[in-house]
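Here is the structure we will look at.
Excluded from the complex is one protein chain; the other protein chains are retained at their positions.
This part shows subunit A:
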Amino acid sequence: MEEMRSDCSSSGVQELHVLAVDDSLVDRKVIERLLKISCCKVTAVESGRRALQYLGLDGERSSVGFDELKVNLIMTDYSMPGMTGYELLKKIKGSSKLREIPVVVMSSENVLARIDRCLEEGAEEFLVKPVKLSDVERLRDFILKGEEKSEREFSHKRKMSDDSCTLTPSSMASSPSSSDSDLPLSPMSIVSDEPRPKRARLLDDN
């Protein structure tokens, strides 16, 4: 089975950068391996606080250089001491800088109320632990499709927009982006006139 595995560099697949958050050392090791096999770059941290630090949400890291650290997906454990995965999810979705990053919650407990709560708060998916390779591969494909779609729509919009349009990508930059491939996940949300869900919520960066 191992011989069939494709080489990440030759497959032509864009490498996603995933931030994994889990207080369990064993689970971090496993999720790291799952993600590497799925051709993803991984940054694994042990707490919600560390995750926010890494994402530049605690005021310590400036947004310059954020681009190199650009995270395409966050996978977080639900039950963690200190800040739970749910609390981390809320902070991310409550941040104008980070809310476009898809967040997946993982938990060993298959509790419907918990699942609903997370999805309600904007989690992309809820995975029951232990997480499988098939889960990660499915997730990766889903995120890649999203990135591809955004890129296409963004270039399309750029072609269509005229000079009178005040909302241009260059004035928008929430992250200093030098190439199209580094665009945030849904630039559509920046240029679009459509109302976004949960817009009424106060957006803050803490």
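The criterion applied here is as follows: a residue touches a chain if its C-beta (ideal position, glycine included) is under 8 Å from a C-beta of that chain, and two chains touch if they have at least 3 such contacts; residues count from 1.
Operating definition for what follows: contacts and distances are computed from a predicted model.
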Per UniProt, the name of the complex member that is left out, chosen from "Erythropoietin receptor", "TAFII28-like protein domain-containing protein", "Interferon epsilon" or "Histidine-containing phosphotransfer protein":
"Histidine-containing phosphotransfer protein"
Need a quick check: the contact residues on subunit A for the chain that isn't drawn.
1-2, 5, 23-27, 29-30, 33-34, 37, 79, 108, 129-130, 132-133
